[in-house]
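Here's the structure we're looking at; comments come further down.
The complex appears here without one of its protein chains, the remainder shown in place.
Right, chain A next:
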């Protein structure tokens, strides 16, 4: 069964067309890197699929149904810079937010929820920072907190917007281990990614995007020099490294 089906999606910011006729299917248990140049519409694609940004045309279906009906099965890790880390709260509290849907609106969290959040923090190697102010965490630690928040959601399909951007090497390893674990447990993960050198190591599927889908499929089939050039255009300094 298809986890995610995107058909003919177009979107714009103001008058600029950002996405044009985007279509692809995602199979369960895949770990897909969404790759493309700046302004290719990678983040916009995530936001359109999650109905955080309006689409001009097309349709998106989750598990053969609508997002509204499958909300609890879809998890989202926004860009770290999308929130104000000066907000007065601690790491554990942010992770607990991932459980709010399960706790129920207008209900108070119970001890079991605190324990679940604590466990997710431990999985990300952040147990010692549970009570730490989020403003006092490093960028990598903040990203781990976001990952832990997504883990407690226990979704089947995850969207992550540049989780590896600007994080330290240890965090990158911890996050990639977690993503592979998710995949092994049958979860489907789509990650906006910007480092072309690690694409082959990290992802079993690639979606090459530049306003529209350039190529999509298994990494070994799709992540070819020709396709990358098609997505990025001519000015590519790193190509040498890629072909080496």
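Please note the rule applied: contacts are C-beta pairs under 8 Å (C-beta built on N, C-alpha and C of every residue); 3 or more make two chains touch, one makes a residue touch a chain; residues count from 1.
FYI, contacts and distances are computed from a predicted model.
Among the names given as "Cytochrome C oxidase subunit IV", "Ubiquinone biosynthesis accessory factor UbiJ", "Cell division protein FtsX" or "Manganese ABC transporter", UniProt records the absent chain under the name "Manganese ABC transporter". Touching the chain that is not shown, out of A:2, A:23, A:133 or A:212: A:133 (per the contact rule at the top). From the options A:19, A:74 or A:213, the residue with contact to the chain not on display is A:74. For chain A, the residues touching the chain absent from view are 47, 50-52, 71-72, 74-76, 78, 82-84, 87-90, 93-94, 97, 100-101, 103, 105-106, 108-109, 133, 135, 149.
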